[in-house]
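The complex appears here without one of its protein chains, the remainder shown in place.
Coming up: chain A.
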């Protein structure tokens, strides 16, 4: 895995372990993602896509199996180490934008860098400006998040996800809440970033048209990878 970003080996995830209500939602998942890949994760609702995304995003831990990020086994990492690794390696884009309403678009983009470094700086601000320019919102930097359209907010979210120059961006139905035109624009933006910066993308989507435009499609059904 010389150029691998992500590797899952026999990953299982169960809830209520040891209780009569124990339920396994992911079964023996094996998955690899290389640098620069643009991958679509599809599957019906309740198939385990979001659980898989949370595990890959280090927000949740697998019950068994191994998860390697850039060759590093995450099983032995503590909470703070996982947070640090997540902040520096993985960017998130969510369906409902989830910008922080108390901050402007520029400040939202600055937020991951601010959390990492502790204090604001001209360099951080310049990086945020550059990212906003990249997503075509350089004139909206001072707008509060709530004063922007859904498509604009999602583009700010993409800029924020790229702030720490992550190796991997996880996008959970980023176009699910947008009209067709905005959805296309957001997808094209992600694709462009992927090509220009080599950032890997893992896109969860129900939209088969978008999925077909990705490098690879992984289908998850009932907690198993049905096709790759």
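As a convention for this text, a residue touches a chain if its C-beta (ideal position, glycine included) is under 8 Å from a C-beta of that chain, and two chains touch if they have at least 3 such contacts; residues count from 1.
FYI, contacts and distances are computed from a predicted model.
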**Asked** Considering the UniProt annotation of the chain absent from this complex, which name among "AtuA-like ferredoxin-fold domain-containing protein", "Membrane protein", "Natural product" or "6-bladed beta-propeller protein" applies?
**Response** "Membrane protein"
**Request:** Could you tell me which of A:24, A:60, A:184 or A:215 touches the chain that is not displayed?
**Result:** A:60
**Request:** Could you tell which one of A:116, A:188, A:209 or A:222 touches the chain left off the display?
**Result:** A:116
**Message:** Going by the contact rule already stated, which one of A:84, A:130, A:191 or A:206 would touch the omitted chain in the full complex?
**Reply:** A:84
**Absent-chain contact - pick from A:26, A:137 or A:164** = A:164
**Prompt:** Contacts of chain A with the missing chain: which residues?
**Reply:** 50, 54, 57, 59-60, 79-80, 83-84, 86-88, 91-92, 94, 98, 100-103, 107, 110-112, 114-116, 118-122, 125, 160, 164
